[in-house]
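For this depiction, one protein chain was excluded, whereas all remaining protein chains were kept in their positions.
Order of writing sets the chain letters: A, B and C. Residues in each chain are counted from 1.
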Amino acid sequence: MHIDEDTKRAQINRLRRIEGQVRGLQRLIESENDCVDVLTQVSATTKALESFAIELVSQHLQTCMREASENGGDPQAKAQEISAAIARLVRS
Amino acid sequence: MHIDEDTKRAQINRLRRIEGQVRGLQRLIESENDCVDVLTQVSATTKALESFAIELVSQHLQTCMREASENGGDPQAKAQEISAAIARLVRS
Amino acid sequence: MHIDEDTKRAQINRLRRIEGQVRGLQRLIESENDCVDVLTQVSATTKALESFAIELVSQHLQTCMREASENGGDPQAKAQEISAAIARLVRS
Partner (left out) sequence: MHIDEDTKRAQINRLRRIEGQVRGLQRLIESENDCVDVLTQVSATTKALESFAIELVSQHLQTCMREASENGGDPQAKAQEISAAIARLVRS
């Protein structure tokens, strides 16, 4: 997958914020915060990861659809590959 | 979306089984079954609905990719529309 | 689990509405609606099932906690049983 530098930077920054959230969770456990507060932060981190995944799917679909309309290629194989990734995402 | 008759029959049969699962849940509540058993059946029903959705996404992607490779059209608009549906699915 | 009649009626009515949503899905497929519209309705149905499950968990926890505070009993066994049901729910 070729992605332009701006998109790549934005994706890495987004992952860095999620990494920060996971480190924040470690501090919450370290300082023996209330379990319910920890769970709330875990839910927020999970949601951030899901939003990142949805953004990736969206960009990937746009690239694949554009390529299919320009070059033909093997759209069925591509569609199956993406569908499998989406299935894992929906089930996670 | 045009789908062939066999696929349509298979999809409706699948939804009928899910409808049966939801009626089964009503009987479990009616006969005051253990709450944990009811929850287990709710999880099974949710999983069945998710699998149905994943199958729909998969078929739809194949149709869209094939159409994009054959006719061109507006692949970006299509990609955005599907992405929005996938986002709702992942978040549900 | 003993539940009062009002709660039982409310739960069954809720499941009947979900059953209606699943029948609505069959009509959408039957009339060859747009796949994205079908997916949107599947997501709504999944969310309704999840909300029903969350309500059940909430009522069950209240019953279990009250019983634990009144009778003692075997709270660890109960806690494990509920945790397993919640795990299935989170993963579905």
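Methods note: contacts are C-beta pairs under 8 Å (C-beta built on N, C-alpha and C of every residue); 3 or more make two chains touch, one makes a residue touch a chain.
It should be emphasised that the depicted structure is a prediction, and the values quoted were computed from it without experimental measurement.
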### Summary
chain A positions in touch with the non-displayed chain are 1-3, 8, 11-12, 15-16, 18-19, 22-23, 25-26, 29-30, 32-36, 38-40, 42-47, 49-50, 52-53, 56-57, 59-60, 63, 81-82, 84-86, 88-89, 91-92
### Task
By the contact definition given up top, give the residues of chain C that touch the hidden chain.
50, 53-54, 57-58, 61-62, 64-66, 68-69, 71-73, 75-76, 78-80, 82-83, 86-87, 89-91
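In the analysis below, only the chains that are shown with their structure count from here on.
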### Centroid spacing, where centroids are CA-atom means, of chain A and chain B in whole angstrom
22
#### Entry: Centre distance in Å when chain A and chain C are each reduced to the mean of their C-alpha atoms
28
### Task
Enumerate the residues of chain B that touch no fewer than two other chains.
50, 53, 57, 82, 86, 89, 91
